[in-house]
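The full complex has more chains than appear here; those shown keep their coordinates.
Read from first to last, the chains carry the letters A and B; within each, the first residue is number 1.
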Amino acid sequence: MQAKIGILTVSDRAHRGIYEDRGGPAIRAYMDDVLTNPWRPVALVVPDELEQIKRALLQLVDDEGCSLVVTTGGTGPAPRDITPEATEAVCEKMLPGFGELMRQVSLRFVPTAILSRQTAGIRGHALIINLPGKPSAIRDCLDAVMPAVPYCIDLVDGAYLTTDESRIKAFRPKGK
Amino acid sequence: MQAKIGILTVSDRAHRGIYEDRGGPAIRAYMDDVLTNPWRPVALVVPDELEQIKRALLQLVDDEGCSLVVTTGGTGPAPRDITPEATEAVCEKMLPGFGELMRQVSLRFVPTAILSRQTAGIRGHALIINLPGKPSAIRDCLDAVMPAVPYCIDLVDGAYLTTDESRIKAFRPKGK
């Protein structure tokens, strides 16, 4: 069975087409590089509007049946940055460890990593992860959390993901 | 005066008796090993049900007068994992630093440590701490936070705990 992975770009400028979406393609390239199971991307671009982000997340999880949804953009302190709020609004459980680890890793590169409010949570059979907008930061953040992603999705009865172990060694506890 | 310490095992299977509770005894053994003041455990086992976990926490803090309550189990992302929500529901104040440090320590052993939603908080004169279900993780997490536990309980007028300094060096600021 093919896993579906939602890729949600949140950006006023990308949505209006006055700015090329680089975050969404960076997430797709990362997954192409790392995942070894059959999978299919479902990509959407929305502006920084709470209701539109929420609607896109619901569509990706509830209608499309994505097991993993990765967002890019809208995680900072600026007035239009609202992706974490939209994520929290649609999730049943939040996973604060994702944001903690991603900020910690990003701190090795820039002190402004503490400004990111990125988080992660569970809705139904899906894990939703917020990433920053910058393509290089996307790779650093995914490298940090990806080893825990397949088992997390197992726990919520989503698709069974496998990874190229030379890139990412996914961890599943023995006997599970 | 004898301190009371609540030990709450949250597990559907342990509650139904189809699985031996290993988390509760691991917490008790840890406290036996580390605490040097007179103390008495009050142990309960409940299923992964929000209302039953909340009721058990209230019983341990309000009725039994425990100064410290340590839970084990129910901190993950699975649908039945609901211990952190029950903890937050009965606490007046949350202490995010406990969860942050415990996840950070657990990350040295498994990348899936970021999936744990374990937290800690204050209710009345008691500190409530969530631990994972696995006995080895219980020891690692308690080793990390225990140096701060006696002073925390002092600050909420709970029992005065002392520790075997060869195991855990509890910190109390000078002049307090």
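One rule holds for everything that comes next: a residue touches a chain if its C-beta (ideal position, glycine included) is under 8 Å from a C-beta of that chain, and two chains touch if they have at least 3 such contacts.
Everything numeric in this text was worked out from a predicted model, so none of it was measured.
Number of identical chains making up the complete complex in this structure, 2 of which are shown: 3.
Keep this in mind: only the chains that are shown with their structure count from here on.
Centre-to-centre spacing of subunit A and subunit B amounts to 31 Å, using the average Cα coordinate of each chain.
Of all residues in subunit B, those touching subunit A in their complex are 76-79, 81, 96, 99-100, 103-104, 107, 110-117. Interface residues of subunit A, counted against subunit B in their complex, comprise 93-98, 100-101, 122, 127, 145, 147-148, 151-152, 155-156, 171, 173.
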